[in-house]
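The complex appears here minus one protein chain, its other protein chains still in place.
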Amino acid sequence: MEKLHQFAQQVFASQPFSRHIGAELAAVSSDSAELRLAIQEHHQQQHGYAHGGVISYLADNAITFAGGLALGGNALTVEFKINYIRPAVGEQLVARANARSAGKRFATCQCDVFAVSAGTEKLCAVAQGTVVCAD
Amino acid sequence: MEKLHQFAQQVFASQPFSRHIGAELAAVSSDSAELRLAIQEHHQQQHGYAHGGVISYLADNAITFAGGLALGGNALTVEFKINYIRPAVGEQLVARANARSAGKRFATCQCDVFAVSAGTEKLCAVAQGTVVCAD
Amino acid sequence: MEKLHQFAQQVFASQPFSRHIGAELAAVSSDSAELRLAIQEHHQQQHGYAHGGVISYLADNAITFAGGLALGGNALTVEFKINYIRPAVGEQLVARANARSAGKRFATCQCDVFAVSAGTEKLCAVAQGTVVCAD
Partner (left out) sequence: MEKLHQFAQQVFASQPFSRHIGAELAAVSSDSAELRLAIQEHHQQQHGYAHGGVISYLADNAITFAGGLALGGNALTVEFKINYIRPAVGEQLVARANARSAGKRFATCQCDVFAVSAGTEKLCAVAQGTVVCAD
């Protein structure tokens, strides 16, 4: 299991876009993943909230890692859906995804994205998607 | 109509994340929008393809603008869903969204995202979402 | 609250399709709803499992009622997404939806659908959708 967690961190570290956007793979388990991102000005949309694209990146990637961990190896997100719930303001975004099911080929994952402001988490989006083994 | 198009460009120009990621609002009509992005190394995931987060940003934002134009003003994407079809490789990504319907409060939009390689477009994702008036 | 629960049962009872398909609104709260359906032969697809259309009806309608209860009145589902997880076999289907958020206009709901066989529930689908006030 330790090995699988290291593999997840390695994969994450090798994603140029994840570095560019400033995300971190903060926690993993056998079927879940948590991504964090410190909100900066360049993450905003026109009203000063975190852009939907940043939130959907986090959801998409957290789903990929949760699904990959549940499936036990290289994986990719085939599709996902996200509902934005409230404007994301604060210091940080946290995306927590877990696999609701995992078979041989697929995992079905859900993800909650929170905005953290002064230490308080507020739900700002929920997502659901399909992850498949990449090999 | 000219005014609405200028308004769309103004809104787009005031999105720090869209500048940061390097996207451009390349074309608009009364119910559609096209976004373009020159693929750079920092847009990639671990296999050298454009990261799903970049593709979903483009789909999300193209849907927002297509819906906003169809609704005639400030708008936001409530939710969307995306299916990734093939790895996105090439020089550029193009996202073309149009409103399939628009009422007083909502627009339902679809978006095709293409990767452009040596001048040839290949479909790499399709998306569908809901846009609402923001005012 | 009692009044709202009666209203929900009244609305459900006035849906000819819900009667035709044989569903029952088994439980409601201020932001959740449970639908149940006894699986009969005419609910099956070609392999003898409950048809996806039956499962998606339950998810859709459970989401509508959970959202309507959270919004406090007449409501309709604007959109939803469902992932089928495993074949649905057994005596009964149970769909449990709850609102993850509810504002003035919208509620965002999630729904788990279980197949009950010999008293054991197995998750066979997860869904997520948007409900709006109908008035």
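Labels for the chains are A, B and C, by order of writing; each one numbers its residues from 1.
One rule holds in what follows: contacts are C-beta pairs under 8 Å (C-beta built on N, C-alpha and C of every residue); 3 or more make two chains touch, one makes a residue touch a chain.
Quick caveat, the model's predicted, so the values are computed rather than measured.
Within the full complex, the chain left out of the display is in contact with A, B, C. Check C:Q44, C:Q92 or C:S117 against the missing chain and you find that the one touching it is C:Q44. Contact with the undisplayed chain is limited, among B:H51, B:K81 or B:R96, to B:K81. What chain B contributes to its contact with the hidden chain is residues 81, 83, 85-86, 100-101, 103, 108, 110, 123, 126-130.
What chain C contributes to its contact with the hidden chain is residues 11, 14-21, 41-46, 51-54, 56-58, 60-61, 64, 76-84. Summarising the interface, chain A meets the missing chain with residues 78-79, 81, 105-106, 108, 130.
Just so we're on the same page, only the chains that are shown with their structure count from here on.
Among the chains, the centre nearest to the mean of all shown protein C-alpha atoms is found for A. Note: centroid distance chain A to chain B, computed from Cα atoms, is 21 Å. Rounded to whole angstrom, the centroid-to-centroid distance between chain A and chain C, based on C-alpha atoms, equals 28 Å. Each of the following residues of chain A touches two or more other chains: 81, 83.
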